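All remarks here apply to the structure that follows.
One chain of protein is taken out of this complex; the other chains stay put.
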Amino acid sequence: METAASKSCADLAEAGREFYRRGWVLGTSGNFSKLLSRDPMRITITASGLEKGQLGESSFLELDEKGDVVAGAGKPSAETSIHTTIYRTMPDVGSVLHTHSVWGTILSDLSFELGAIEIEGYEMLKGLSGVTTHEHIEHVPIIANSQDYVELAQTIENVIDEQPDIHGIYLHRHGLYTWGETVSEARRHIEIFEFLFEVLGRSLS
Amino acid sequence: METAASKSCADLAEAGREFYRRGWVLGTSGNFSKLLSRDPMRITITASGLEKGQLGESSFLELDEKGDVVAGAGKPSAETSIHTTIYRTMPDVGSVLHTHSVWGTILSDLSFELGAIEIEGYEMLKGLSGVTTHEHIEHVPIIANSQDYVELAQTIENVIDEQPDIHGIYLHRHGLYTWGETVSEARRHIEIFEFLFEVLGRSLS
Amino acid sequence: METAASKSCADLAEAGREFYRRGWVLGTSGNFSKLLSRDPMRITITASGLEKGQLGESSFLELDEKGDVVAGAGKPSAETSIHTTIYRTMPDVGSVLHTHSVWGTILSDLSFELGAIEIEGYEMLKGLSGVTTHEHIEHVPIIANSQDYVELAQTIENVIDEQPDIHGIYLHRHGLYTWGETVSEARRHIEIFEFLFEVLGRSLS
Partner (left out) sequence: METAASKSCADLAEAGREFYRRGWVLGTSGNFSKLLSRDPMRITITASGLEKGQLGESSFLELDEKGDVVAGAGKPSAETSIHTTIYRTMPDVGSVLHTHSVWGTILSDLSFELGAIEIEGYEMLKGLSGVTTHEHIEHVPIIANSQDYVELAQTIENVIDEQPDIHGIYLHRHGLYTWGETVSEARRHIEIFEFLFEVLGRSLS
């Protein structure tokens, strides 16, 4: 089972290499996961503390819904509960990606008082699943950062319950969580958001 | 015929890898085409929804003038009509490239009221086909973005009829269309415009 | 002994390639070292004047505590005394890395009057060894640049004596010195600091 999980993580490792190259997961930041089965929930996720540009077969853990390790060696990240919460509350999600970028960090500061990064009128919005026109308004809720990940996960669950159409959440001065039905879609969402964060960040500052 | 078309797309695939590396076609944005024959018109163009950094033999479709698929598997992009319009209205064009960049997006906003991005006095302008001095003034018309691609294609045809000497068109908050006699020339135009957009965008902001 | 030292420098060479790619050690700037033994002190360090993106087996020197060459061909950098001072005054340090970045240089100017770059409230701070919350305040002392490296090393020793919890020092308009128990940790500190310098530099300017 371990080997199967490792093999299936080539797409997450490739995303890691690309995000690292772009400076979105420097210094072991970020974490990536995908859903292996929904019932019972099994996810594969990057082990804590690894360099995201150099992920390999042994870099991933298989976890159950409580976040306990089922296969693989290493410690799960403290942020695992955010991943499991997103899988539990959004039934179509098959992958969750989390990055830390310069422009996202700056923009989460510039927009913190508003409670959300609001993006409107850009063609690139059409890269978000289900969005069909640039006239779409995308809200990326900004949540105050915390080291209490149980509380954070609960806050995120509440936000998703209230705004089920969002494609991502920003932890203030921390990083982006986005997701998709597949790793490929989640990766596309990272690229779309990071592009738009840079456009907005540069335009505002 | 499919194999021949696939083989001839190595230059477009290579352009895609390079543009992706530079962040000009993130999140499956952008599309690239070249003319296979003018009469009857046959073009090869990237299929819709693909990651532009990873184009291969099967990533391209062969289309006729109406945009119907003649060879290859996949769906043509909704923007195909812009490509066929450009080939039809500019008899020397052999390749059309479309990118989405951060600085182009910002500059199209800063210059939207003027109706065009106006570039004057830079040596890099000489990289545009037929331009022989930095004292040249290049107008890149900015067209309001729309999801009605038939209307957009018509607007673009009118703009080209009125300003046949332009080297590119910017769809507001969307992206650049440029072209050339060959893929190599069109790619050079992309690089020249993106360079100048960054210079102008940084200088104005 | 030389061969052993050369072999063990693959991690420093790899850091050099990555830092060069990111523009943090352009034009032969920067230098990297690791501790081979503490008593007697033996370190391996990049020879002076080399391109940091192309380090190989012969690019490193083995030095004793006084900075005299024990193995390898080439001249030690004038900044060697800073490395030996850090190893001597911080008993847990196993690697010292020094980079020159655009944003670090700019930020050292913007913060020079304050005497330190002060960083607070960012999740990325948790990438610094021993930091467990984003609410941490990190001070990076800024030291006036000088060509008298004996005096500089003494100043750095004094700063470390007074502030033993710091993770790095900035030489004004020159570059960052950071360190770690291992090359991997020191490299992570470089990435964390450079990320935060860019965030702060862009936010302040």
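By letter and in written order, the chains are A, B and C; residue numbering begins at 1 in each of them.
Definition applied: a contact is a pair of C-beta atoms (placed from the backbone, for glycine too) under 8 Å apart; a residue touches a chain by one contact, two chains touch by 3 or more.
Remember, predicted model here, so these are calculated numbers, not experimental data.
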Visible contact partners (per top-of-document touch definition) of the missing chain: B, C
Omitted-chain contact residue, chosen from B:E65, B:E157 or B:E191: B:E191
Sole residue of B:V69, B:M124 or B:V159 that reaches the chain not shown, by the stated touch rule: B:M124
Sites on subunit B contacted by the missing partner chain, in the whole complex: 22, 121-124, 127, 132-134, 184, 188-189, 191-192, 194-195, 198-199, 202-203
Interface with the undisplayed chain - residues on subunit C: 23, 26-29, 51, 100, 102, 105-106, 109, 145, 147, 171, 173-175, 201, 205
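Everything below uses one rule, namely that only the chains that are shown with their structure count from here on.
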Same-site or different-site touching of subunit A by its copy subunit C, using the half cut: different
Rounded Å distance between subunit A and subunit C, as computed from the means of their C-alpha atoms: 32
CA centroid of subunit B to CA centroid of subunit C, Å: 45
Contacts with two or more other chains, residues of subunit B listed in rising order: none
